[in-house]
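Contents: one structure, followed by commentary.
The complex appears here without one of its protein chains, the remainder shown in place.
Letters A and B mark the chains in the order given here, with residues in each chain numbered from 1 onward.
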Amino acid sequence: MNSLTTPDAIQIIAALLFCIGVFGVLSRRNLLIILMSVELMLNGANLSLVGFAREFAHLPGKSESAQVMVLMAMAVAAAEVAVGLSILIALFRHVRSVSVDHPQATTLRD
Amino acid sequence: MSTFLVLLVGVLIVVAALMTVTQRNPIHAALSMLIALGGVGALMIGLKAHFLAAMQVLLYGGAIMVLFVFVIMLLTLREEELGPEPPPATRLLAVVGAAALCFILFSALSRRSDPEFKEPYNDAKIAAAEADGADMRRRTKVYYGSTEHFARVLYTDYAVPFELITVLVMAAVAGVIVLARRPDSVTLEATKLTAIPAGGGAA
Partner (left out) sequence: MFPKETALLPAIILVPLLGALFNGLFGKRLGKGVVSTVAVATPLIAFFFAAAVFFGLHAADHGPLFSDTSVLVLKAKEGSTTSNLARRLEKAERSLAKRDDLFAAPVVEGKRVLRLVGPAGLADDVRLQTVAQRHSLEIAKAADAAPRSYRYNLGTWISVGNFKVDFEFVVDRLSIILMLVITGVGFLIHLYSTSYMGHEKVGTYARYFTYLNLFIASMLVLVMGGNLLLLFIGWEGVGMCSYLLIGFEYEDPAKAACGTKAFVVNRIGDMGVVLGMFCLLVALSQGGPDIPLSLDFQHLNMALGGKAQAGLVGLGCLLLFFGCTGKSAQIPLHLWLPDAMAGPTPVSALIHAATMVTAGIYLIARMSPIFAGAEVIGVPVLGIVALVGALTAFFAGAAAIGQDDIKKVLAYSTVSQLGYMFLGVGALAMGAAVFHLVTHAFFKAVLFLGAGAVIHATHTQSMRRMGGLKNYMPTTYWTMAVGALALAGFPLLSGFFSKDMILFSALMRAKAEGAHWIWYGLYFLGLGTGFLTAVYSTRLIGMTFWGDYRGGGPGGRHPHAAPSAMASPLFVLGLLSIFAGLLGLPALAAWMKGGAELLPHYVAPVVAQASSALNGYPAPDSHIFHSYEKAGLLIGSMAALCGVAVGWKFWGSKPPSKITWESQVTGSLAGVRQVLANAWYYDEWINKRFVQPAVKYLSGLLWEHVDDNAIDRGLVDGTGRVAVQLSLFTRVFQTGRVARYAAYFVVGAVVILACVHLYSISH
């Protein structure tokens, strides 16, 4: 355990978070849960960025650009959730289901 | 922040995330997500990203979670409308996929201990630089990661992305309003979708 430093730990947690999000996107059928899993993925990436920003902060160069990037990502995530949920509501009004397997809902076919 | 604390919070995050993706009830999943994202915020504080931690809690906890809960309540899903659970085959494949991704990421991360990795982490060095504060304070004259530092950086170097984000959020707002409107008779006529068959169709 003494070889595991904080930056390493942060990265590992971020990777795990991301992969759990991937698992959620692939295995769940409920659109809402899928959206939540996407949020998890985003957070994993954000965490990783913040970790790197902190790690290289003492170096010359703008490591706070990573933090700015994280802020932008958060803003985008918020917008994306809003739009996604509104699409979901619109979809629900039509087919009365939030299942990804619904044939009329999420198939790109005629 | 000590590694032990980080790992502790990390465990919390991972457990909460796992619960998010496995809970059947969307409200349970949403609440678990809240815990996970809150944990991430805690980690951010430990990483001296105070402003971002605040933003994390505000946005994810205050805005996104609220939206999710609103929508879940709005849809008032009954048990049978939740749709069937995926067959075990799909679950297994998803695990495999995620595991593969995880494996690759970990093997990439493991190279951080390689000798030729350029700047190995040095706690003392960081502490010294912080104490000295010469570089950063010379540049920003404020504490790294704080709101003031962030503001100075955001409104000078990154002013353009900031403005663009504003536009993006505006677009999102407009889109939400258009999408979430109750469809009028014309749209209903044009799309001509029938009422739901119970449950999902072919997998």
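Quick note on the criterion: contacts are C-beta pairs under 8 Å (C-beta built on N, C-alpha and C of every residue); 3 or more make two chains touch, one makes a residue touch a chain.
Given the structure is predicted, the values throughout are model-derived calculations rather than measurements.
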item	value
Hidden-chain contact residue, picked from the options B:L92, B:A108 or B:A151	B:A108
Contact with the hidden chain (one of B:V11, B:V66 or B:A100)	B:A100
Candidate in contact with the missing chain, chosen from A:L26, A:V50 or A:A82	A:L26
For chain A, the residues touching the chain missing from this view	22, 25-26, 29, 100-101, 106-109
Touching residues (missing chain, whole complex) on chain B	93-94, 97-98, 100-101, 104-105, 107-108, 111
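As a convention for this text, only the chains that are shown with their structure count from here on.
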item	value
Length of the line joining the C-alpha centres of chain A and chain B, rounded to whole Å	5
Contact footprint of chain B on chain A as seen in their complex	1, 3-13, 15-24, 26-30, 32-33, 35-37, 39-40, 43, 46-47, 50-51, 53-60, 62, 64-65, 67-68, 70-72, 74-83, 85-90, 92-104
Contact footprint of chain A on chain B as seen in their complex	1-3, 6-7, 10, 13-14, 17-18, 20-21, 23, 26, 29-30, 33, 36-37, 40, 43-44, 46-49, 51-52, 55-56, 59-60, 63-64, 67-68, 71-72, 74-75, 77, 81-86, 90-91, 93-95, 97-99, 101-102, 105-106, 109, 112-113, 119, 121, 123, 125-126, 129-130, 135-136, 144-145, 149-150, 153-154, 157-158, 161, 165, 168-169, 171-173, 175-176, 179-180, 182-183, 191, 193, 195-196, 199-203
